[in-house]
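The other protein chains are all here in position, but one chain of the complex has been omitted.
The block that comes next holds chain A.
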Amino acid sequence: MRSLRLLWVGAVMQVKMNSRGPFEIATAMIMPIVQATVAVYLLRAAESPHRMVAAAVGAGLMGVWSTVLFGSGGAIQRQRFMGTLEMLMLAPRHPAIKVLPITIATGLTGAYAMIATLGWGWLIYGIRPEFAHPWAFLVAMPACILGLGMFGLLLASTFVLMRNANALCNALEYPIWLLSGMLVPITVLPAWTGPLAAVLPTTWGARAVHEAATGGPVWPAIAWCLGISLVCAGIGALSMTYVERRARAAATLALA
């Protein structure tokens, strides 16, 4: 119960911080809207207006991933920069429980992207958000966000050892968009990318949201997304414990 409270309070606190940062707002809101606009004009050029809802949802998912990637990837670095990492690690709780609210909050902040792209599509281009399974969509979206938040813990623990985590963040944005089928269906990619895509929680999260929007079996995809994300969170927790001890032993916790 205390852990749940910590997760809740920590995530709410972090969402409040993220929602006031211009960089986070731009990542979560402005860029997905531009990507959605690009998708709308490409679909118009392709004369495929029936896929507009899928494009708006896909652009929103891209925004969620960008927010999680940059938010979680930079979570530890940001704590270091603000001088709060040592205090955070001194708190008498498991390191993973202390970092998980930060990474879940990045996913929640990313939900802005979905709302923004759907709202933009409706207001400017008249794309009504009419989903095949509206109730399933309301479950699939939080499941996807939770899954990405847990995946973010793995990212945060991995990136803590790297001085240039930003480089990996910048390099990972488009590959995950591509491999997870957020806007481009996986079927058009070379066959060898299939196994890579299948082990990514982003693929199943995106599939769940897309199927809720356009029709298809939503629940298996949600289960796969949460299952793989739990494995990622487990590995992330182990990694975070190891990294924290190593950083304390080497007295490098506060060093970038």
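Rule of thumb we're sticking to: contacts are C-beta pairs under 8 Å (C-beta built on N, C-alpha and C of every residue); 3 or more make two chains touch, one makes a residue touch a chain; residues count from 1.
Basically, contacts and distances are computed from a predicted model.
Visitor: Unshown chain, UniProt name, "4Fe-4S ferredoxin-type domain-containing protein", "Leucine-binding protein domain-containing protein", "Tetratricopeptide repeat protein" or "ABC-2 type transporter transmembrane domain-containing protein"?
Guide: Looking only at the record, the undisplayed chain corresponds to "ABC-2 type transporter transmembrane domain-containing protein".
Visitor: Which of these touches the unseen chain: A:7, A:31 or A:115?
Guide: Answering carefully, the residue with contact to the hidden chain is A:31.
Visitor: Thinking of the whole complex, not just what is shown, which of A:15, A:43, A:140 or A:156 touches the missing chain?
Guide: Of these options, the touching residue for the absent chain is A:43.
Visitor: With the missing chain put back, one of A:132, A:168 or A:235 would touch it. Which one?
Guide: Result: among the candidates, A:168 touches the missing chain.
Visitor: In the complete assembly, which of A:12, A:91, A:138 or A:184 touches the absent chain?
Guide: Final answer for the missing-chain contact: A:184.
Visitor: Could you pull out which residues of chain A are in touch with the chain that's been left out?
Guide: 22-23, 25-27, 30-31, 34-35, 37-38, 41-46, 48, 162, 164, 166-168, 170-171, 173-175, 177-178, 183-185, 188-189
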